[in-house]
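Omission of a single protein chain aside, the complex is shown with its protein chains in their original locations.
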Amino acid sequence: MIKYVSAGDSHGEMLVGILEGLPSGMQIDEDRINFYLSLRQKGYGRGRRMEIENDRVKIVSGLFDGKTTGAPLGIIIENRDFKLNKTRREFTVPRPGHSDYGGTVKYEFSNAAIPSERTSARSTAVDVAAGSLLLDYLKIFGVKIFFFVKSIGEVSKDINTIDEETFEKVISNDLFSLPEMYEDFKSAVDRAIEKRDTVGGEGVVVVKNVPPGIGGYGNFSDKLDGIIAQFVMSVPSVKYVEIGNFKPGVYGTEFHDEIFSNGKRIFRKTNSAGGIEGGVSNGEEIVVKFGFKPIPTVLKGINSVDLTDLSNKKSVYVRSDTCVVPAGTLVSAMRISIALSTVFSSQFGGDTVSDVSKNFDFWLSRRKKFWQR
Amino acid sequence: MIKYVSAGDSHGEMLVGILEGLPSGMQIDEDRINFYLSLRQKGYGRGRRMEIENDRVKIVSGLFDGKTTGAPLGIIIENRDFKLNKTRREFTVPRPGHSDYGGTVKYEFSNAAIPSERTSARSTAVDVAAGSLLLDYLKIFGVKIFFFVKSIGEVSKDINTIDEETFEKVISNDLFSLPEMYEDFKSAVDRAIEKRDTVGGEGVVVVKNVPPGIGGYGNFSDKLDGIIAQFVMSVPSVKYVEIGNFKPGVYGTEFHDEIFSNGKRIFRKTNSAGGIEGGVSNGEEIVVKFGFKPIPTVLKGINSVDLTDLSNKKSVYVRSDTCVVPAGTLVSAMRISIALSTVFSSQFGGDTVSDVSKNFDFWLSRRKKFWQR
Amino acid sequence: MIKYVSAGDSHGEMLVGILEGLPSGMQIDEDRINFYLSLRQKGYGRGRRMEIENDRVKIVSGLFDGKTTGAPLGIIIENRDFKLNKTRREFTVPRPGHSDYGGTVKYEFSNAAIPSERTSARSTAVDVAAGSLLLDYLKIFGVKIFFFVKSIGEVSKDINTIDEETFEKVISNDLFSLPEMYEDFKSAVDRAIEKRDTVGGEGVVVVKNVPPGIGGYGNFSDKLDGIIAQFVMSVPSVKYVEIGNFKPGVYGTEFHDEIFSNGKRIFRKTNSAGGIEGGVSNGEEIVVKFGFKPIPTVLKGINSVDLTDLSNKKSVYVRSDTCVVPAGTLVSAMRISIALSTVFSSQFGGDTVSDVSKNFDFWLSRRKKFWQR
Partner (left out) sequence: MIKYVSAGDSHGEMLVGILEGLPSGMQIDEDRINFYLSLRQKGYGRGRRMEIENDRVKIVSGLFDGKTTGAPLGIIIENRDFKLNKTRREFTVPRPGHSDYGGTVKYEFSNAAIPSERTSARSTAVDVAAGSLLLDYLKIFGVKIFFFVKSIGEVSKDINTIDEETFEKVISNDLFSLPEMYEDFKSAVDRAIEKRDTVGGEGVVVVKNVPPGIGGYGNFSDKLDGIIAQFVMSVPSVKYVEIGNFKPGVYGTEFHDEIFSNGKRIFRKTNSAGGIEGGVSNGEEIVVKFGFKPIPTVLKGINSVDLTDLSNKKSVYVRSDTCVVPAGTLVSAMRISIALSTVFSSQFGGDTVSDVSKNFDFWLSRRKKFWQR
């Protein structure tokens, strides 16, 4: 089964990920991984650190001639500013909204800068490497993952899906925005920059081509929606996760997606369920929405206390970004890539890419009455 | 470490739960468990099954003289209608919104009634037993869990916390409603009954007295918000989970909860974060919100297809409820009880209640500068 | 993935097991399970409790028309003497060799009888139910599990494999003995009975028809030998686990099993490795050996101390057996059935029996150059 774990501090020498359980024979596309790493780094409203770094993945094990061997992949991303920036951060006034306070209490630090070494967004770079690497695993099943920013600050556009062509446009702008929203989103970020403040927003991930019957309901931990919720809610700054379109005022007959058949597959004309019913996919697009709070490091500071003497102080400013919604949306998509990969690998098994592919094809062929590509 | 797993079908002989890792010496309060089981069963808008059943917990192992021994607890809840209702359900037209379709495709059933044997709300009874049993474990840490229904249908009241006194009122009405909302909620259910339809809504869980520093951020799976999200999103009908108060339009300086100290503890005057920052508790109330879709079994049916020949049919009606928001809110609270128990047990260890209690007291005493009861 | 966990006390009302992750469509053979439960209960040298009980499995969930549905199986075995024997055991002098002392210290009991409520051999009945149920899962892969007692006391016969016909003879005698050893084994037990003492011995499990390439070596927890070792070493009374034939004095060229091909499959003429090389099966029989210490409850008592005042006392006698080697050998075989089922399910995935079967057949067909049935 595919499993993933990571280590790495924001200002350490490198980030490290271990990705276990891939089948053998899978070609690794380092260029694509590096492309996704570069996507994470760009983003209108991100701070200067992004200019310094230029993340490159290095896979130190589990490959032979560029293909997986079934052995665990060691994934390394060096922190390029490690050599540039040797000044150690130290402060004792926690930033409201960050892990500074809770982490310092938990671990009894005298330096409130330590928790964010692990919790800052920097650690998500290796998640992006793992998640984008796994896009090739998901490709065995025909699955594709698209994403876009749905709102920044008060500016929002309520759409629930995009097509591949639009997705290409989304990832070619630095706000991962639908083209028509770009200027409005940019202005929303600019207003926050002007105020020396930060701004949040919302993202959407759309997973295409997941057949019905993926996930499970044996126990709560098998449910696809619950698994996705954990992977996304634990992305830095995420405060809510939604599957589909929750609307409190609608009745059952309005909410639920009527079932039709077109001879080729069973389908819906609506997607309130967001592709998951009862913990299991239903053959429609899986639509995951999530909201990011504004990041806690604000130029003008927020009222806080000095943990050494409990006196009132403004929180410190640490080199940071104004808006992480685009990068955070990408990270959430890559977390969903990891989540889905664990679920698919558990459901279809397989030692080699050929095994996995054949297991899936056979599975699908037995269910072709209900769903075909 | 505390772990929980369950088995049991909706129309089987009994539900079974196994709860591992409790310390020894904990008094089990079966009356309280049965009280929570009865809370789950009542609920304005629930169907007739509730009248038939009268759930009682039976703990078949892991106790000696009514106290835990450290061995796993076997938790049994008999399905009282098992003997009454021997008629097997069978249908081939899946209910949109239910697991009928995805489950049938996954497991290749010829009977679309089988998936809901496991996914129907019935299975949550044993979760309620486990979660309410664990309230006594959480009491070692002073932690209390309150909950209430925040909206039914279009009727909503946006509050984020309640006190103990109000909670007593909440659980003494059959909608788990704040007293001032009861009539409006009741009317919302009545409107759905009248329409032969179903209606969803939202619930809130408030966890009191969690000190700062609970949870973790080592890896994504350690984060308290992510753990809670999985436990709640996997409750039947839940479509979103939120921690605190996400509001897309606010700036960082507005959103984040300023930090103050009053000599006795560090505190906030606001709680946008919902008690969790960076995956770790911050000493404020943990506030979890979640939304339930209307349940899929509607009296008048929804357009669907017959899986045997793919012809258009209305979905079947299966004895069911109009509104599960109250019961679902309770279930979510009990899932959070389980989630927190796993986190506390991993953080504080302990073989006996005395060990656990002492470990926690010592932990707290070293951090008393920041947080005291 | 197949997972198993249990609860249940020796003198409680019932034992409970939960078996998750089985594919749907698997016919459950309750008669075979009950047959294995009866095998566990017989055994020359077992005490009177065996006469009282007559274990019958009850599967309370996860079945429809006798076939698995993919939902977790709740497995119940009632303790029939629960009603007969209401006298609570209580003592304060721990039996050397039992969990009485360590358990009492860990959990701070005032009654040293409590730990063995969970650690006594009684709890293994539900393991036998789960393991024998899973024999049908392993049958999908053609895998069969045989076992026999290799030694009792000083009487031993050093053989490493048996065929199906002999296995039938083994399980039709009450010492699970090769026919030629029965009288000698019986005398060994009789000598212990006469001495009012207990006696240990050794068992062997032979797993037939496992193709090469089962297991893994990604991390230590993937290795088939390590997984088997954990499942067997944790059987009550087991003190060693061996895979194949360790002999310290032999050289590499003597120990290692030369590789041959006969056109149909690659094979060995020897089996020092016991079917596992580098954590992965090699296509030969998997041979697991293990040794049981004599059980700790001896009629004449052993020097011990009273935990209340630390005075010297003889350990108490609790109704017990003279020799558990036959039952323990069966239990070890059933534990190996569970262990292998988890490994196969993780490697081959599959939602239905047809999926699993097809996945395996395809896997095998791609490797038929090396191994055919």
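Order as written gives the chain letters A, B and C; numbering starts at 1 within each chain.
To be clear about the criterion, contacts are C-beta pairs under 8 Å (C-beta built on N, C-alpha and C of every residue); 3 or more make two chains touch, one makes a residue touch a chain.
Computed from a predicted structure; not experimentally measured.
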| item | value |
| --- | --- |
| Given A:43, A:62 or A:201, the one touching the chain that is not displayed | A:62 |
| Per the touch definition above, residue among C:27, C:261 or C:365 touching the missing chain | C:261 |
| Contact set of subunit C toward the excluded chain (per top definition) | 5-6, 94-103, 105-108, 115-116, 118-119, 127, 151, 153-154, 156, 192, 195, 197-202, 211-221, 223, 225-236, 238-246, 248-253, 255-261, 263, 266, 268, 272-274, 276-283, 289, 291, 293-298, 300, 302-305, 307, 310, 312, 315, 335, 366-367, 369-371 |
| Contacts of subunit B with the absent chain, listed as residue ranges | 1, 20-21, 70-72, 213, 216-219, 345-351, 354-355, 358-359, 362-363, 366 |
| Positions on subunit A contacted by the hidden chain, ascending | 3, 5-9, 12-16, 18, 20, 24-25, 58, 60-62, 64, 69-74, 76, 103, 106-109, 111, 114, 117-118, 351-352, 354 |
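Throughout what follows, only the chains that are shown with their structure count from here on.
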| item | value |
| --- | --- |
| Geometric centre distance via CA averages, subunit B-subunit A, whole Å | 26 |
| CA centroid of subunit A to CA centroid of subunit C, Å | 44 |
| Cα-centroid distance, subunit B relative to subunit C, in whole angstrom | 38 |
| Residues of subunit A touching at least two other chains | 213, 216-219, 366 |
